[in-house]
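Here the complex is missing a single protein chain, while all its other protein chains stay put.
Order of writing sets the labels: A, B and C. Residues in every chain begin at 1.
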């Protein structure tokens, strides 16, 4: 399941909803991204996440399906917020559930790395010196590139 | 923080409590272990987790401190339940929070691999053919062994 | 043909979205961007550095040689920074 929304989310409620009734699940991995109060040494008052409605949802659904092909997942969820968020607020939630922990961990990391490099979101930070668009980080591309050819075979080892 | 308890835990409440007010945190990784309804092809009605009071708490605190030395964590939490649990119930929660996601993910996996091999807990499964003690899995030792020498250096790459 | 701009491309071009009818010789993304640059100084500035721009054609990532045609939705934006 994927959701793109302005609203806050509740990690515990989402884990409970995703796993309820499926007793094949043995391990659940989650990632929560949170707005930090500094970036590049400068204080951030808030950030605004712009996105590409339509393409965002389509791409999230695609990558979630891809994770399900690569790893034996029982359930997964991606929630990505947009709009204005202040330091300490939750931005993104990824949950992956599998019979065993390794598949859950790997699929979760895969999805987070992918979100950083391919999900059509752009962050505008509010700083004391004015607003500025966050630039993409090359290390995120490196992180995403490591997943080429990874997945079900490796997790099944 | 570590807790060894009979009671259920709420993942969302624990994430919120652990991260509240610390706006240096950018990424939170969590793992939730859940009782599965089958093991080795046989149905499980419930399992009872026995532990070694005193040593369990000491060992959990030790390994949590070790994770904090290996990775730049802002906060971490291990909750491990004991007593009788039914399929679908949560057994264990590990949360790691860091400025960046890679340290959070790695420390979380490290702690979970460690719990499987070194935390003094023993699982007694209730099956149709009677109770049986779960045997340790060699693949868990392999998973734990991969962390030798891993940590802060690698996460800082 | 619908053109969408995101992040700083929106501010520089002065438009989040515009309907355009490029001439027949515009057949791919590269040709479209060259033609869009002529629309205003803001467009020229926004589209000056192709290495800073990513493209989606009908909501899929596309290269500069990807064909474009009437009815397409073309989005131009900087590298993404979600997650």
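Definition applied: a residue touches a chain if its C-beta (ideal position, glycine included) is under 8 Å from a C-beta of that chain, and two chains touch if they have at least 3 such contacts.
These numbers were taken from a predicted model, which means no experiment stands behind them.
Put simply, the hidden chain is in touch with B once you look at the whole complex.
Check B:2, B:15, B:28 or B:92 against the missing chain and you find that the one touching it is B:92. The chain not displayed touches chain B at residues 33, 49-52, 54-55, 58-59, 80, 91-92, 112, 115-124, 133-136, 140.
Simple rule for what comes next: only the chains that are shown with their structure count from here on.
By C-beta contact pairs, the most connected chain pair is A-B.
Centroid distances built from C-alpha atoms place B farthest away from chain C.
If each chain is reduced to the centroid of its CA atoms, chain B and chain C end up 48 Å from each other.
Rounded to whole angstrom units, the spacing between the C-alpha centres of chain A and chain B is 22.
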